[in-house]
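Apart from one protein chain that is not included, each protein chain of the complex appears where it belongs.
When the chains are written out, they are named A and B in that same order, and each has its own residue count from 1.
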Amino acid sequence: MLLQADHLHFTYDGTRSSAAGSGRTAVVRDVSVDVVPGAITGLLGPNGCGKTSLLKLLAGIVTPQHGRVTLDGVSLADRPRREVARTIAVVPQETHPAFDYTALEMVLMGRHPHLGAFQLEGPDDVAVALEALLATGTAHLADRAYVTLSGGEKQRVVIASALAQQPRILLLDEPTASLDLGFQLEIQALLTALNRDRGVTMVLATHDLNLAASICQRLVLMRGGAVLAQGRTEEVLTPSHIRDLYGVHAEVSLHPAAGHLTVVPVRRA
Amino acid sequence: MKAVHAALDGDSRQSRHTLAARRPLRVRLTLTVTGFGMLALVTCLLAPLVGSTQISLARVFDTSIPFADNVDAQIFFVARLPRVLAGALVGGALASAGVVFQAMLRNPLATPFTLGVSAGSSLGAMLAILFGASASLGPLSPVPLASLAGAILAAASVYWLATRPGRPISTSVLLLAGVTLNSFFSALILFAQFLADYAQVYRAARWLMGDLDVGGLSPLLGALPLVMAAFALFAFLPGALNLLSLGPDAAAARGVDVARTQRIAFVSASLATAAAVSLAGPIGFVGIVVPHLVRLLVGVDHRIVLPASALFGASFLVACDLIARTFIAPVEIPVGVVTAMIGGPFFLWLLVRQG
Partner (left out) sequence: MAAGTTGMTTRSSRRGPILALTILIAVLVIATTSAQSPRTQRIVSLVPSLTETLFAIGAGSSVVGVGSFDTFPPEVKQLPRVGALLDPDVERILSLKPNLVITYGSQTSLEAQLARANIRTYSYRHGGIAEVFESIKGVGRASGHAADADVLVSRLTSQLNALRARVKGRPRPKALLVVDRQPGSLREIYASGGIGFLHDMLEAAGGDNVFADVKKESVQPTTETLLTRAPQVILEVRAEGLIQPAAVAAERNVWAALAGVPAVRDGRIHFLSGSHLVVPGPRLIQGAEEFARALHPELFVASGGARAQ
């Protein structure tokens, strides 16, 4: 399941701009990314660098004005949406349902791409949903209304909903942003386990350098809609790149207890 | 970390048990549809028996009396039954249109009239009254015909304003277009009323209050095909509506063709509303009270809420019309007034309950 982005160019202006010079700055400019199967790749950069938009492009939720996103060589635009959704799942930063769905109902919505046009979910689908709830530690919240849950619980239910799609590729937008430290670590462990045990490819958009350092094997550094650098974490996450990206002097070192790189910001550049 | 793991183990046992005991969706759907279906059937069978005139059921079905001489039978079959059927049709159409618009606009306070279809319909009726239109089309007499044309014009305008080919519809643009058109058409209605003479203004005001006394089965034949078409389109929606109410990105990520679903939803709900309003005038509150009541009873899964609302909407409006024509008989209260008198306190109660 090879997901590739090829010279993507994207703006949100709502009309098709014929050329790059449409008067608006492109949100994503000439971005090419290879999502290595089986790896956890981080999209790292400051706010507004285009990582959320790139994530949406990779999921096929929005269409680029130029370039294309392919899955095993076939453009996403040429595949039916249901089929794409069986392979790629997205965990957005925030989810606001308009009605009081229970956590279980939210997770069962993830089964939609596996159901036929008029098919209702059966016991197998409920089993998958339950397993997803268990995997995220939210099974005890199954019959609670989603809107009554805490930020962390909500995020875990949304992850469960994405897991219910049984995707090969999981795209996450700031997955730990609203979580307490304990649950941050828990989610990190969960994602790492999913990647290791089930081979789920992941792309993680984040501005948290340490999160990226802790679980991502590969990084794509983005600034102003373009790719600054991409490659293995230890090669790409360097003080000079961090200075280019954030305008900050930082120290990057391998932390013996944590077992991965850590970034300590020192002062503004 | 250990505590969370422990919780997970406990989760596992407890939740498997809970979820095993939970009824599958298919069963819940069947039970709900059967339940509300029975309610609708019973309401529609009992309602024609009650009215401002006393009739004897025995006489109604006494085939030995020629129909032309059997006043009881005529009252039952020509006056009351079409009225009850109209109530069921309009109630079901408005309630389900309400559900679809609420999901589409991601707002439980949306009504079938939010996007201007009703205003267009009222303008059409107003103009037909003002100009004394006399053109009919099959079973559609001039005022319902003009009202239907106005509704379709309004819906088409909103559609044109809010959509771009192949792209998802932005709900905020849709809402803005609908509300703008609502205001514009309402202004035109006021202007038309100003130009009209006293009798025409009165007639327009009466039309706006809603009226289910269709006088025979013929007018129903004008609205029926449209409502059936809308319901056929509704069949494609319920699962997608759940996802759509999470937002277009979340829905797309789970495999929903958002642009296509939104278009089907808009067209079908507008068609149902247009048919209902052209037949009986703009009867308010059905499209918002019924979905809310149904959600209180069966939860928020649209696969259950949509069919249940259609059926309960039928019962609700037939019941309201029953009250309207018997409460202070022989005087009739306009049915729109009865639905408002029920709807208003209901929402107050909801508000108090939440607060």
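Assume contacts are C-beta pairs under 8 Å (C-beta built on N, C-alpha and C of every residue); 3 or more make two chains touch, one makes a residue touch a chain.
Keep in mind it's a predicted model, so treat the numbers as computed, not measured.
In the full complex, the chain left out of view touches B. The chain not shown here is touched by just one of B:40, B:79, B:126 or B:237, and that residue is B:79. Contact with the omitted chain, checked across B:143, B:226 or B:251, is made by B:143.
What chain B contributes to its contact with the hidden chain is residues 51-53, 67-71, 74-75, 78-80, 82-83, 132-134, 136, 141-144, 194, 197-199, 201, 203, 206-207, 211, 213-216, 218-219, 325, 330, 332.
Here is the rule we go by: only the chains that are shown with their structure count from here on.
Here the spacing of chain A and chain B, counted between their Cα centres, is 41 Å. Touching chain B in their complex are the following residues of chain A: 14-15, 56, 59-61, 81-86, 88-90, 92, 95-102, 104-105, 109-110, 112-113, 115, 117-118, 120-123, 126, 130, 133-134, 137-140, 142-143, 162, 165, 182, 185-186, 189.
Contacts from chain B toward chain A in the complex involve residues 1, 4, 7-8, 10-12, 14-16, 18-19, 22, 24-26, 29, 102-103, 106-108, 164, 167, 235-236, 239, 242-243, 245-247, 249-250, 252-257, 295, 299-301, 303.
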